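Encoded as structure tokens, the structure appears first; notes follow it.
All protein chains of the complex are present and in place, except for one that has been dropped.
Going by the order they are written in, the chains are A, B and C; count residues from 1 in each one.
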Amino acid sequence: MEQYSEKVMDHFSNPRNVGTIENPDGVGHVGNPMCGDVMELQIKVKDNIIVDAKFRTFGCGAAIATSSMATELVIGKSIDDAQKITNKVVAEALDGLPPVKMHCSNLAEEALEAAIKDYHSKQKK
Amino acid sequence: MEQYSEKVMDHFSNPRNVGTIENPDGVGHVGNPMCGDVMELQIKVKDNIIVDAKFRTFGCGAAIATSSMATELVIGKSIDDAQKITNKVVAEALDGLPPVKMHCSNLAEEALEAAIKDYHSKQKK
Amino acid sequence: MKTIYLDHAATTATDPQVIDAMLPYFHENFGNPSSIYSLSRSTRNAIENAREILANAIGANPKEIVFTSGGSESDNFAIKGIAQALKDKGNHIITSQIEHHAVLYTCKYLEKNGYNVTYLPVDNNGIVKLEKLEKAIRPDTILITIMHANNEIGSIQPIRQIGEIAKKHGTKFHTDAVQTFGHIPVNVNDLNVDLLSVSGHKFYGPKGIGALYIRKGTKLTPLIHGGDQERRRRASTENVPGIVGFGKAVELALGIMEDEAIRQTGMRDNFIQTLLEKIPDSQLNGHPVNRLPNNINISFEGIEGESILLNLDMYGIAASTGSACSSSSLEPSHVLLSIGLTHEFAHGSVRFSLGKHTSQGELDQVAEVLPGIIQKLRAMSPRYNK
Partner (left out) sequence: MKTIYLDHAATTATDPQVIDAMLPYFHENFGNPSSIYSLSRSTRNAIENAREILANAIGANPKEIVFTSGGSESDNFAIKGIAQALKDKGNHIITSQIEHHAVLYTCKYLEKNGYNVTYLPVDNNGIVKLEKLEKAIRPDTILITIMHANNEIGSIQPIRQIGEIAKKHGTKFHTDAVQTFGHIPVNVNDLNVDLLSVSGHKFYGPKGIGALYIRKGTKLTPLIHGGDQERRRRASTENVPGIVGFGKAVELALGIMEDEAIRQTGMRDNFIQTLLEKIPDSQLNGHPVNRLPNNINISFEGIEGESILLNLDMYGIAASTGSACSSSSLEPSHVLLSIGLTHEFAHGSVRFSLGKHTSQGELDQVAEVLPGIIQKLRAMSPRYNK
């Protein structure tokens, strides 16, 4: 396999924002243990701004690193801006991923999407 | 290819009885340039004893060595005894031949046979 | 930081004595073994000497040995070679679900080309069931290929008995002995095999060299056609240094095999016990007793193997998750699924494989750091909530 970048290794070995949030405003739970990747993303939103985000991930180095990076990217962003964060954005923020691991960055995008969707649906109630 | 024995190399590099005999009593000419092996054996016979033998050979190391050895083996032998010299006898006298070269010893046996046959046919005249 | 290398099943460092044996055959004795001049005598003799060493080691005749470029080529050669040579006799092949990819994907390839393949299931310990095997044999079965020991979980198959069954039914029998040869006894007559694959770099020999044992009278179509080398069964200018190194490695391996098997088995069982005790929700994969002396394969609930490996690597510990060559694959190991593990558990497995330089101290260090790694990863896993 190709090498992970230093940034990936940094986020893998010192993942940011691991854990859960009490009373989260949105939760995304995506992936599938069949494929070896499961990610749970919780967000706290205030005035349409994501003020906190926490994750838990079952997966490989790339899955954990993208999860960590995704939380860093969303914190402080408005919901609208957060929605613009694609898998490519996350991978680039990590200085790229080995080709066979690119699919892992989908996990973060999907989890984010799911968390925002959950947030919107909760707002409507 | 397997190695030639020392005896083969000795007979190859210092072949005995190379050449032709003036007025030979029997001549055997066998082989085929297609296969890369041609041998000519001439014998001189006195009182049913082969008193001289000379050869010329177009062929590989094994062909030349077996030719040389065959002449050594027949000189001094009676025609009857000479006829008992098979390809196996020649090969053994050379301490064996590599398997892929065993066919070369046939050449000597065939040439000897042909020379004796020629001798007999000349006697009948 | 000194590496603690626990991935000997993936590859081993070439022994310095092996390198020394090879060195004269690169530059001084470089003659093409097929050539006729005296310069080539030493290379020719060196090859035949190595062939004899291997033949003696496995109870074969030197003429029954063909050198190849490694275990994968040997496996491909054996299976495709029989398939092609016996295609008029039948087109059915029996193998197991837990073979190395060199066997499995060769069988899949043959399936696409008109052959039928039965992939025998294995029990929870990774052992082929003999009754199932015998039932699978058909009149058109031309080959049974079952590995001697599995590279991931270390389970050792009842090869001798499988060979007896094969013999009874007149079917050719191949075994992939890449993981066993040099580590536990391998004798082609005791094992009743017609074909047997080995690979040099698994027992401190060089990479890129292997061999296939082909029992006398076994018709086999070459995989590599061309020149007359290897009695016309494998063309190509011989890798003389590789072959010489292979021979030396066999010699060295046999010299220490018995002692090492005992030593490693002791360390192995001790290490397994320690880990299972220290780390909750973990389990041993593979047969508890009939397993390679150097193989430890453990699954940890709720976390994924690669992330364990990366963490171990930060401590200078080299291990693997299943077969090294599939580490770029996303699928969990087919071997672990075949012994009944869930996908999740299969994803969370780590293999430690010991070697002749592995010390108890190294294993103690691993046992020291591993629980913390598992705990850290479980803390960030949504699949582990205990």
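For the reader, a short list of remarks on this structure follows.
Basically, contacts are C-beta pairs under 8 Å (C-beta built on N, C-alpha and C of every residue); 3 or more make two chains touch, one makes a residue touch a chain.
Note that this is a predicted model, so its numbers are computed, not measured.
Taking the complete complex into account, C:Ile224 is the one of C:Leu130, C:Ile224, C:Leu337 or C:Ala367 that touches the chain left out. For the chain left out of this panel, the touching residue among C:His101, C:Lys132, C:Arg263 or C:His343 is C:His101. Seen from chain C, the chain kept out of the figure touches residues 3, 5, 7, 10-16, 18-19, 23, 26-28, 30-32, 34-39, 68-73, 75-76, 100-103, 105-106, 108-109, 199, 201, 206-209, 221-229, 235-242, 306, 309-310, 312-313, 317-320, 323-329. One chain of the complex is left out; on chain B, the residues touching it are 1, 4, 9, 12-13, 15, 18-19, 29, 33-40, 55-61, 63-64, 100, 103.
Going forward, only the chains that are shown with their structure count from here on.
Separating the CA-averaged centres of chain A and chain C is a span of 40 Å. Each chain gets one centre point, the mean of its Cα atoms, and the points for chain B and chain C are 55 Å apart.
Spacing of chain A relative to chain B, judged by their CA centroids, is 90 angstrom.
Multi-chain contact residues of chain A (touching two or more other chains) are absent.
Not a single residue position of chain C touches two or more of the other chains.
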